[in-house]
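With one protein chain held back, the other chains of the complex are shown just where they sit.
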Amino acid sequence: MSDLFEEDVRFEAASDAEETGSALILDIEGWEGPLHLLLHLARKNKVDLAKISILALAEQYLVFIEQAREKRLDIAAEYLVMAAWLAYLKSRLLLPKPRPESDEPEPEMMAAALAFRLMRLDAMRAGGEALYERQLLKRDVFERGAPEGVRSIRAPQYEASLFDLLKAYAGTREKFAFSTYEPEKPKVYSLEVARARLSLLAKRLTGWERLDSLLPGDDELGPDAPPPASLMASSLLAALEITKDGEAALRQEAVYGPIWMRGQEGRS
Amino acid sequence: MSDPIAEAIARLRARQGPQGDAAVSPHAEPSVQAVRMAEALLFAAAEPLDAETLAARLPAGTDIPATIARLQEKYAEAGVRISEVGGRWRFETAPDLAYLLAEIREEPKKLSQAALETLSIIAYHQPVTRAEIEEIRGVAVSKGTIDLLFELKWIRLRGRRRSPGRPVTFGTTDAFLEYFGLAAITDLPGLGDLKAAGLLSSRLPANFDIPDPARIGDDEDPFDDEDSAHFHLDFLEGAEEEREE
Partner (left out) sequence: MSDPIAEAIARLRARQGPQGDAAVSPHAEPSVQAVRMAEALLFAAAEPLDAETLAARLPAGTDIPATIARLQEKYAEAGVRISEVGGRWRFETAPDLAYLLAEIREEPKKLSQAALETLSIIAYHQPVTRAEIEEIRGVAVSKGTIDLLFELKWIRLRGRRRSPGRPVTFGTTDAFLEYFGLAAITDLPGLGDLKAAGLLSSRLPANFDIPDPARIGDDEDPFDDEDSAHFHLDFLEGAEEEREE
C-alpha cells in the first residue's frame, strides 16, 4: 500500500523507544495546561516566583517540549502555542537593547506578565490548600448530633436553590429535545433492490425497452416512495452492473437521449 | 416532663457516688479534660449515650457517674442541661425555656420536582399559559402545583394572551427574584451558560433554543393591579375549564 512511509515512522519510533528506554519519562498528561507545566518547572527551581528568570524558564519549557516531540508524545496544541510564544519572547529578550521601533510591548513587560500569572495561579493553589487546613465541619468540629430544630427566621422554607431550578429546567427541556428530535432519514432507492428488480425484469424483456419506463411506479413503492432522481440513479447503476455481468444490454443513441435496455436472453 | 425532686436525688446520688464508693473504687476525681470530652461526646451524639459508651471513649479509669455529675452541676443554671433517659444521658433544653423552641421547629421542605419544573418553565418562558407549560413538560400541570407557587408568591398572573380563549399568562414575581438571589429576570443563565455549567448537553439539536425571559410579551394584554384582583377568580374558573378540555 501507499502508507509505507507511515509504517516507517512507527517502526522508527518503536526502536527509538527501545534504545532510549531509560531516558526521561515525559508525562504531558500530568499537567492541565501549559501554565501548570510552567509552574511545575518554576517550582522545581525552588526560587521565589517573583524573582524567577523567565528567560531560564522559557528555556526549560522549550527543552521539555522538544524532548516530548522527539518522543513523539501527543502534545496538545496549547502547549505548542505556549512554546511558540516563549520562543518569540526569548528572542525578543535576547535582542540587543536599542530595539527597532515597534508597536509591540516591551519583552520585559511580557515576561513580567507571565511571572504574574504564575504567581497568581500558585497563590490560588495555595489558597485552596489553606482552606483544607482549616477546622472543617465533620472533620475537625462537629455540630449538635441531635438538634432540636431551631432555624433562622430568614431561613428559606423550601430547599430550592437557583441551581436546583436550572437543573429542573435543563432536564425538562433536554428530555423533550431529545425525545422529539429525530433526524429525517434520507429516502433512497437502494442499489440492491434496484438490481434484484432489474435482473428479474431483464429475463422477461423480449426487445428494447426504455429504462425510464421500467422504473418502479408509486403503486409498487407505497407512500414512502423515494424521489424520482434516486429511483433513476440507482436503477441506472443497477442496469450497468447487470449489463457488465452479461444479464442485459444497454444502449443510448444520443447524449441525454433515452437509455434502452434489453435482456440478453431476449437476443435472437 | 421533668421531675425536679427526682433530679435533685439523681444529682445528689451522682455526687455522693464516688464518695460512697471511695473504698471500693480506685477512681480518681474526673479530670477537667475528661469532663470536656464527655461534654463534646454528649453534644455530638445523635442519641443519648450510656455509661459504657462514655467509658470506652474517656481516659481509662474515668469515673463516669462522677463525670456526668460534674457536667450536671456545670449546667445546673444554664439554658441547657444534662438529663438522664433510661440510664443514658443527653443534652436537652432547660424545661423552663422549652417555650422558646415551640414555634420554630420547622424542617425545610423539599420543593417537588413538578413544582421546580413548572416554576423554571414559567421563569424562562414568561409570559406563558398553562397549556404552553404542559406542552413543554409533556404532562399536565396539577392545580396544586400552581397553587403552591402562588402561595409562595413566586408566580403571578401577568395578563391574557391575545389568542382564542384569551388564556391567562403567568410570570414570576419580585419575591421569586429575591429568593433565588437574582438581581433581574434577565440574570437567568442563557443557553450558552447552561451548556457551560454542564447542565445542558452540548449536543443538542441545532433548533434548540431558550427564550429570553426579558422579552416583553406584546401579544398579551397585561393586567394592572386592579385587574389582577378581578381576574384571579376568573383564572381559577378558567383553569378548571382548560383542564377539562
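Order of writing sets the chain letters: A and B. Residues in each chain are counted from 1.
Assume a contact is a pair of C-beta atoms (placed from the backbone, for glycine too) under 8 Å apart; a residue touches a chain by one contact, two chains touch by 3 or more.
Since the model is a prediction, treat every value here as computed from it, not as a measurement.
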Omitted-chain contact residue, chosen from A:V63, A:V81, A:L95 or A:A196: A:V81
Touch criterion as defined above, residue of A:V63, A:A112 or A:L200 at the omitted chain: A:A112
Absent chain, residues of chain B that touch it: 32, 35-41, 43-44, 46, 57, 77-80, 91, 93-94, 97, 100-101, 104, 181-183, 186-187, 189-193, 196-199, 206, 208-209
Sites on chain A contacted by the missing partner chain, in the whole complex: 32-36, 77-78, 80-82, 84-86, 88, 103-105, 109-110, 112-114, 116-117, 119-121, 123-145, 147-155, 161-163, 166
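We adopt the following convention: only the chains that are shown with their structure count from here on.
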Inter-chain centre distance, chain A versus chain B - centres from mean C-alpha coordinates, in Å: 44
